[in-house]
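These notes concern the structure reproduced below.
A single protein chain has been omitted; all remaining protein chains appear in their positions.
Just so it is clear, A, B, C, D, E and F label the chains in written order, and each chain counts residues from 1 on its own.
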Amino acid sequence: MRTSTLILQTAALAIMPLQLMFSAFLLLRGHNEPGGGFIGGLVAASAFVLYAFTFGADSTRKLLRAKPQDLLAAGLLLGLASTIPALIAGQPMLTAHWWQLPLPGEGYLKLSTVLIFDIGVYLAVLGTLMTFVIGLMEVEQ
Amino acid sequence: MNLELVLPILIPLTAGALSLALWRSVRLQRYLAVLATLLLLIAGLWLMDTTLTQGFVVVEMGNWPAPFGIVLVADMLAAIMIVLTGIIGLAIALYSLASTPPGHETFGYYPLMHLLLAGVAGAFLTGDIFNLFVWFEVMLLASFALLTLGGERAQMEGAIKYVTLNLFSSAIFLSAVGLLYGMVGTLNLADIAQKVRSIDDPGMITVVSLMFMVSFGIKAAAFPLFFWLPASYHTPQVAVSALFAGLLTKVGVYALFRVFTLVFTQDVGYTHTLLLWVAALTMLTGVLGAAAQFEFRRILSFHIVSQIGYMLLGLALFTPLALIGGVFYIMHHIIVKTNLFLISGITFRLLGSYQLKDLGGVYRQRPWLALLFLIPALSLAGIPPLSGFFAKFIVVRATLEANEYLVAAIALLVGLLTLYSMIKIWAEVFWKKLPEHVTDASRLNSDVKDSGAWACYTPVVGLAACTLAIGLYGQPIYVLAETAAAQLLDPQRYINAVLGGAPQ
Amino acid sequence: MLSIVIDVVYFMLSLALLFAFIRLTRGPTLPDRVVALELIASVIVGYVGVHAIDTGVSSFLDVAIVIALTGFLAAIGFGRFVQRGGVRND
Amino acid sequence: MATLMALVVGILFAASIYMMLRRSIVKLVIGLIILSNAANLLIFVVSGLTRGAPPLIPDNAKAVAGAVADPLPQALILTAIVIAFSVLAFAVVLIRRAYEVVGTDDLDQMKDTDT
Amino acid sequence: MTELLVCTLLLAGASFMLLAAIGVVRLPDLPTRMHATTKAGALGAMLTMGGVAIYFADSAVSARAIAIVVFILLTAPIAAHVIGRAGYFTGVTLWEGTVKDELRERYGPISQRLASRDDKRP
Amino acid sequence: MMLLAVLSGFLVTALVPLLNRLAGSYIGWVLALVPALLAAYFASLVPEVSNGGRLLLEYPWMPGLNISLDFLVDGLSLVFALLISGIGVFILIYAGAYLKGHKDLGRFYVILLSFMASMLGLVLADNLITFFVFWELTSITSYLLIGFHHEDADARKFALQGLFVTAGGGLALLAGLILLGTITGEYSFSGLLESGTLISQHPYYTAALVCILIGAFTKSAQWPFHFWLPNAMAAPTPVSAYLHSATMVKAGVYLLARLNEPMGDTLLWSGTLMAFGTMTMITGAYLAYSNTGIKKLLAYSTVMALGTLTLLIGVGTELALTAFVCFLVAHSLYKGALFMLAGALDHATGTKDITRMGGLRHSMPLTAAITGLATLSLAGLPPLFGFVAKELLLEALLQSPLWSAGLLMATLFSAMLVVAVAGLLVIKPFFGATVKMPKQPHEAPMAMLAGPAVLALLALIFGVAPALPASLILDAAISASVGSPVATKLALWHGINVPLMLSAASLVVGAVLVHQWPKLQPRLHRLNSTMARRGPEAGYFGFMQGLAQFASWQTRRLQNGVLGTYLLILVLVTFGLTGYTLLFRYDIDLAFDLADSYFYEWGIALLVVAATVFACITQSRLASVASVGVLGFGVALTFIHFSAPDLGITQLLVETLTVILLVLVLFKLPPFVNLSTPWERYRDLAVAVFAGSVMALLMLAVLDVRYFESISTFFIENSYALAQGRNIVNVILVDFRQLDTLGEIFVLGLAAIGVYSMLKLRAEDQQKP
C-alpha cells in the first residue's frame, strides 16, 4: 500500500521547515538554554526522517544534496577544526577561543570555537542519522 | 603545551575524518593510512622520549584545571602503549594495502582503522574515568564495524556475541562510573585516587571496584568473561583480526593495570588475590581452548585469552617484579600476536584456507615464511632467547618469589601447552605435505610475482625483528618496563603530577 | 491555591498516563497501541507545562516544543510499517 | 525519591538481563535498550536527585542563585545516551543482517563460529 | 485573578487529557479512540499552554507556548490521519455500532486506488 | 672471543645458503672448519684448565634480570665443549656425504650448526638463565632435526614427542633454576658453587631439586621419560650420532654433574639419582637387547649409558665421579662412531634391521673393522677405553656407600645385555651368510668412515694410555664435579680384582645371550609390545589424548556457542561477585527512604516499571517496541522531573528515533516465538531478579556513603564567568569536557560507517583477500 498521501506530503512540506528552523534555533542558543548541537542535530534529523518517510529515500538524498557520509565527515572535520586555534596559539588542545565580530550598527556577532564545535556536532548527528535511515529505507526497497 | 601528548589522539582522529571525507578515493585513503600511522608512531616515540625525561606528561584539555576538566596523562606505561599502538597501526596499514578486499576499502575500512587507533590511544592517555568510557566506546564501535565489514555469515554470528557481551561490559562500566561518582563526586583518576585514599572505611569503593574489574575483565577477555573473543576474532578479514589481536584486549588489560594500581588498592588482599586466580584460570582455559582447535586463527584467538592471564598475573601479584613482568608481557604479546595473525593471513593468501587440514607444504615452498612464523610462534610459547621467554621468565620468577607455587606451575604448564599449539600449526601448515584434496595449490607458486606481496611481508619482517630485538637486546625494554612498574607502584607521583600541576 | 491545583493536575495527568498505558498493553492492534503512545506524548506536553509553572522555570517548555514537533514521527513510522504489510496483530 | 528510583533502576536491570537471556534476537535488542536506560538512570539517581532546579543560569544573572541540580552527571548521561543510541542503531542493523544471512532469529542456532 | 485563571486553565487542560485517556481505554474501536486522543489531547495541551502563558506573563514564554500549540495543532491531525488510514486499510474491525461506511466500497485493494464515487471504483 | 666462539655456530648459518651454492658437495668439509677451529680454540684453553684453573668470561646481557652471557670454563665444561666441537667436525663431514644431494641439505646444516652453538652455550654458560636459554635452544633445534623428514607423519609425531617431553622438563627446570637463583640471590653456577650448604638447607631445596631433576631426566632420557629417545631415531643418522648419543642427551647429566657439588649433599639427591639411574640403565639395556632395528638398538643402549651416568653421579664418591667422566667420554666416542657406522650400513644396504643383514665383512671390510673396534669399547673389553670406564664403574659401585650390592647386581645385569648387544652389532651384519639386501652393499665413502675411524681410534688410544687424557683434562673435569682437586691414576690394567671378575662374568653370559638371541628376540618382542601398552610411552600418548579430549570437552562446555550461556555466566560473575562482597565482606548501610517521594513520582516510577515489564512479557514485537517507547517517555519524564531538561529532550528525541529504527528493521524480522523451556525461563528470571536486586542494593549503599561533594560547584560558578554560557550542561559538553563530546561524535560517525557498510556491502560484492 502507498505509505504516503497528499495530506501527509503537504503536511510534511509545511512542518519540515519549522523543524529545521527550530533545530537551528536550538543549536544556536544551546549554550544558554536547553539545546545545543546534539539536540539540534536530532531535531534536524527528525525533519529529514519525516521527509524521507513521506517522499522516499531518493528524494531525501536529492534534498540533502550531499551524501549523508559527507555531512558526517564535514561535521567531524569541523569538530576537529575547532581545536586548531588553540593548537596554533600553543594552548592546550580544545582551549576555547572567542571572537566578537562587530556588525554594522551597535550589534556584534559572537563567534567561538565552541560554536564551531557545536555546529560540527550538529552536522555529525544529522549525517549519522541520515545514513541510518536512508540506508535502511534503501535496503528495504 | 606538550603537543606530543595530544598528537596520538589527534592524528588518528584527523586521519579518520579525512579518510571519511575522501570516501571516494581509495588511493588517497591508502596513502593517508600509511602516513598517519607512521606519524602516530613518531608521535609515540616523541612522547616516550618526553616521558623518559619528565616522568609524567600532563595536559589539561581546554585549559580547564584538573580535576574539573579532562586531563590527558602519559606515564611510561601509557607511552609504551602508544608506541606499540603506532607500531601495530603502521604494520596493519601496510599489510592492508595488499590484503584488504576492494569492497572493504570503499566501505569505510580506513576510517574505521584510524578511529580504532584513536580510541585505543585515547584510552591509553586519558586521565579521566568517564573519558575512558568514551574512548572505549570509540574503540568498540570501530571494532564492531570492522568485525562486520564484509557481511559474511560467520562475521554476523560472531559479531552478535561480540557486540552483546561488550555492550554488557560497557553498561557495567558506565554504572560503575556512576556509582563511583556518586561516592567521590569526581571523575579525574588522580582526584579519585587521592580522595579514595582519605576514606576511613572504603568498603563500598572496593565493592564498586569489582564492577570495574568485571567490566575491564570482559574487555580484556579474562576468565570466565572471554567468550566473545573466540567467537568472533577469527571471522573478519585477517588484517582486522590482527589489529584486534594486538590491541583490543590490551586496552582492557591496561585499564585494569591503571585503576588497580592507581585507584583501587585499598583491599589488595582481596581484589588482587581475586585477580590472581582469574589470571591462573585465564591462562589455563585459554590454552586448553586452543588445544581443542584446528583452525589457524581460532588457535591464535584462544591463545590471546591464555596470554592475557600472564599479564593479569603481573598485576595480581602486585610486586615490582611482577608489574615489570606484566608490562613486559604486554609489549611482547602485542607484537607477537599481531604478527602471527598476519602470517596466518599470508598462508591463507597462499592456500585459501585457515583450516589446518587444508593447509600444508609451506616450509617447502616458502622457507623464509616458515622462519618468519617460527620467530613469533616460539616467542609466544616462551622459547628463549625470544621476547616471550623473558616475559614469561619475569612473570614466573615474580610468581615464585611471591610463593604462589601452584600459579607458577600453571604458568609453566601453560607455556608448554602453548608450545604444543604452535608446534601443531608448524607441523600442519609448514611441515606437512600439502594435502591432495587441496586443489588451490597452484596459487602457492603464483604468489611470487604478486604485486602486493611486499606489503604483506614488510610488516611481518618488521614485527619479527622487534621480537628478536626484544629478546636479544632486551635490556632497554626491560628498563622501560621497570620505569613503568615503578611509576605504577607509586601512585602519589601520578596524583601530584596531575593535581599538583607541575610535571615531575 | 495554585500549589494544590498543581498537585491535582499532576495526579490527573499521572492517571491519564496510566490509562493510556493500559490501552497500549491491551491493543488489540498496532494502531491502537500507537494511538495510546501518541496520547502519552500529549500528556507529557501537559505535564511539562504544569512542571514549568510548578518550578517557575520556563526553559522546560522547550521539551514540550520538541515533543510537539517530533513526537508524531513515531506514529508515522508505525503507520508506514502497518501499510507496508507488517503483521497487524503483532 | 532516590530509594524509589533505585528500586526502579533495579527492576530495569533485572528486566534487561532477562530479555538479553532470551533466544530471540529481537528480544535481545529490547534488552539492550532497557539496559542502556537502566545505566543512564543509575548515574542520574546515584549522583543525587534535585527537584525543579535545572542547572541553567537565569538571563539576568551571572551565576545561579540557589542550589541547582548537579550538571555534571547530566552531561555524562547525555553523552551516554547518544553513545548508547549509536551502538543500538548498529546492533539493530546487525541483527537484521544476521537474520538475513543466517535465516533465523534463534540465537542458539548461531553457533557456527565457536563450535 | 491571574492565579484563578491559571488554575482553571490547568484543571481544564488536565481534565481533557484525563478524559482522552479514559476514552482511549473505554471507546470500542480505533477510529473512536482517535477522536478522543486527537481532539482532547490537542485541547488539553492548548489549555495548559494558555495557563503557562498567563502564569509567566512573559512574551518569550508566551511565544513558546503559542508555538507549542501551533505545532500540536499541525501535527496531531497528521498523525491521526496516518494511523487512522493505516488501521482502516489493514482491516481494523470497526465497532458493531458503526452505522455507515462509504469508504470500503471505493477502495481497490489491489490497485490501491481510492475513487471519489462508487461508479469510479478502480 | 668466548662469546664469538659460542655464537659462531649461529653466525655461520647466515653463510650457509651462499656456501651451499659455492661449495656444492664439499660443503660438509668446508663447514667442518667451524667446529675444527672451535675445537682448536677449546684445546688452547686446556693447559690453563688442567691445572685446576677456572675461567669466567663475562658479557652483559640483561643486568636488570641478573641475566648475563657469562661463560664458565672448567674441566667439566671444557670436556663437553671439546666433545661437542670435536665430534661436530666429523658429524658435519659425515652429514655432507650421508645427505648428499638432498634438497634440504643447506637447511640441515643451518639447524645443525645452530644446535652445535646452542650445545656449546649450554655447557659453557655460567649464568643459570643463559644456561636455560641454550638448553631450550637445543630442544628446539633438535625438534627441527628429528623432524627433518618432515613430510613423513612419523617424523613429525616423534619430533613433537621429543620436544614435548624435553621442553616440558625444561619448564620444570626453569622453575628449579629460578628457585636456585632466589635461594642464592645470584643466578650463576659459579655463585652456586660458593654457596656451601645454604642450598640444601633452604626450604626451597626439595622443590628446586624436584624441578631440576625433572628437567635433567627428561633431557637425558631417564626412566620414565626414556621413550622419546629411541623414537627420535626418526632423525637422519648424523643427528642421532651427534645429538642422541654424544651431546644433547648428555646435557641432563651435565647439569647433574654441575650441580652435584652445590646440591648433592643430601640423601634425597643421591637416592633419587641412583634409583632413577638404575632403573634407566636396566630398562635401556633390556630394550636394546630385545630390538632389531640397528638405530633403535643403539638408542636403547644410549639410554642404558645415560642411566649409568646418572647412577654414578648419584653415588657421588670421588671414584664414582671419576667413573662418570671416563664413562661419559668413552660412551661419546664409541656411540658416536657406532651411530655413524649404522648410518653407513643403512646407506649401503638400504635397511636398518640387523636381522636382514649378513656377511657384510666381505663387501664392507673397513666398516666391519671399525665397527669391531667400537663395539669392543661398547662391550667394555680391553684395550679400549670402554674397558677402563667399565672397570671404574664396577669399582665405584663396589665402594658405594649406599645399596652397593643391589647396584652391582643391576649393573651386572645390564652389562651382560650390553655385551650381547655389542656382539649382535658385529655378528649379525658382518658375519654369517650373505643375505639379500634391498641395496647392493658397498663400502661407505671416506667422509662417512673418517669420523667413526677417528673416534674408534681415540677409544683405542685412550684405552691403552688412559693417563694421557686424564692428565690433560679428565682430572680437571672430575675435580669440577667433585668440587675439589682430584688427581686420578687411570690405567688399563689394575690386576685381577673383583671388577675384572664381574666383567668377565658379564662377557660369558653376554656370549650366551648372543647365541640365544634368535630364539629369545621374537618372544621378547611380543612381551615388549604387551608391556608397551602400559609403559611410560603409553602414558605419554594417553596424556596427549587425554589432554586433547579434556581440552575439547572443556571448550565445548565453556565456549558452547550459545550467547545465552555466555551472558548468564557474565551476569552471575558480575553480580555474584559484587553482591557477595557487598553483603558479606563489609559492613554496609543502606539509604532506604520511600516516604520522601511524591505520589506523582510514584506514578512515573509505576509507568516506567509497567512499560518495562510489559515490554518483556508481551508476545507482540511491536507492542514491545511501543512499550519501550513508553519506557523512554517515562525516563524522559524522570529527567524532566529531576531538573534535567536537556536530558529530557535528548531522551525523547532518541526514543522516537529508536522506535523508528526498530520499526524500520522489524519489518524484516519474524514474530516472537517462545524458544526456551519454562525451566530456562524461570532460571533466567531468578538470575535477572538477583542481578537487579544487587544493583538496587548497590545504589542504596552508595547513596548512603557519599564520601565527597561533587566537583560540579566549579562548573556552576564558572560556566558563565569563564565559559560564557548559561546552560551549564551544554557548557560542560562543549567546553569543560569537550573531549568527551569529541569522542562521542566519532562514536556516532563510526556507527554510521558500520551501518552503512553492513547495509550496502554484500558478501557477494567482494572477492576474497
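Following the convention adopted for this analysis, contacts are C-beta pairs under 8 Å (C-beta built on N, C-alpha and C of every residue); 3 or more make two chains touch, one makes a residue touch a chain.
FYI, contacts and distances are computed from a predicted model.
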Query raised in the report: If you look up the hidden chain in UniProt, what protein name do you find among "ABC transporter ATP-binding protein", "NitT/TauT family transport system permease protein", "Na+/H+ antiporter subunit E" or "3-methyl-2-oxobutanoate dehydrogenase subunit VorB"?
Result: "Na+/H+ antiporter subunit E"
**Report entry** Interface partners of the hidden chain - shown chains only, full complex considered
**Finding:** A, E
Report summary line: Hidden partner sits against subunit A at residues 5-7, 9-11, 13-14, 105-107
Query raised in the report: Footprint of the hidden chain on subunit E, which residues?
Result: 16, 19, 22-23, 26-29, 31-32, 34-36, 38-40, 42-43, 46, 58-60, 62-63, 73-74, 76-78, 80-81, 84-85, 88-89, 94-95, 97-104, 106, 113-117, 120, 122
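Please note the rule applied: only the chains that are shown with their structure count from here on.
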**Report entry** Set of chains adjacent to subunit B and to subunit F
**Finding:** A, D
Query raised in the report: Where centres are the averaged C-alpha coordinates, which chain has the largest centre distance to subunit A?
Result: F
Query raised in the report: Which chain's mean C-alpha position is nearest the mean C-alpha position of the whole protein set?
Result: B
Report task. Report the inter-chain centroid distance for subunit A and subunit B in whole angstrom, where each centroid is the mean of the CA atoms. Result -> 36
Report task. Report, in whole Å, the distance between the mean C-alpha point of subunit D and the mean C-alpha point of subunit E. Result -> 31
Requested in this report: Averaged over CA atoms, how far is the centre of subunit A from the centre of subunit D? Could you give it in whole Å?
Outcome: 24
Query raised in the report: What positions in subunit D touch 2 or more of the other chains?
Result: 20, 25, 28, 38, 40, 42, 44, 46-48, 51-54, 56-57, 59, 72, 76, 78-79, 82-83, 86-87, 89-90, 93-95, 97, 101, 107, 110-114
**Report entry** Multi-chain contact residues (two or more partners), subunit A
**Finding:** 1-2, 8, 15, 18, 32-35, 38-39, 43, 46, 49, 69, 72-73, 76, 79-80, 83, 93-94, 96, 125, 128, 132, 135-136, 140
Query raised in the report: Pairwise, which chains touch?
Result: A-B, A-C, A-D, A-E, A-F, B-D, B-F, C-D, C-E, C-F, D-F
Query raised in the report: Which subunit E residues qualify as touching subunit A in the complex?
Result: 71, 74-75, 78, 81-82, 85, 89-90, 112
Report summary line: Residue positions on subunit D within touch of subunit B in the complex are 20, 25, 28, 32, 35-36, 38-40, 42-44, 46-48, 72-73, 76, 79-80, 83, 86-87, 90-91, 94-95, 97-98, 101-102, 107, 110-114
Report summary line: So, in the complex, the side of subunit C touching subunit E is made of residues 1-2, 5-6, 8-9, 12-13, 15-20, 22-23, 26, 29, 31-32, 34-36, 38-39, 42-43, 45-46, 49-50, 52-53, 58, 61-62, 64-65, 68-69, 71-72, 75-76, 78-80, 82-83, 88
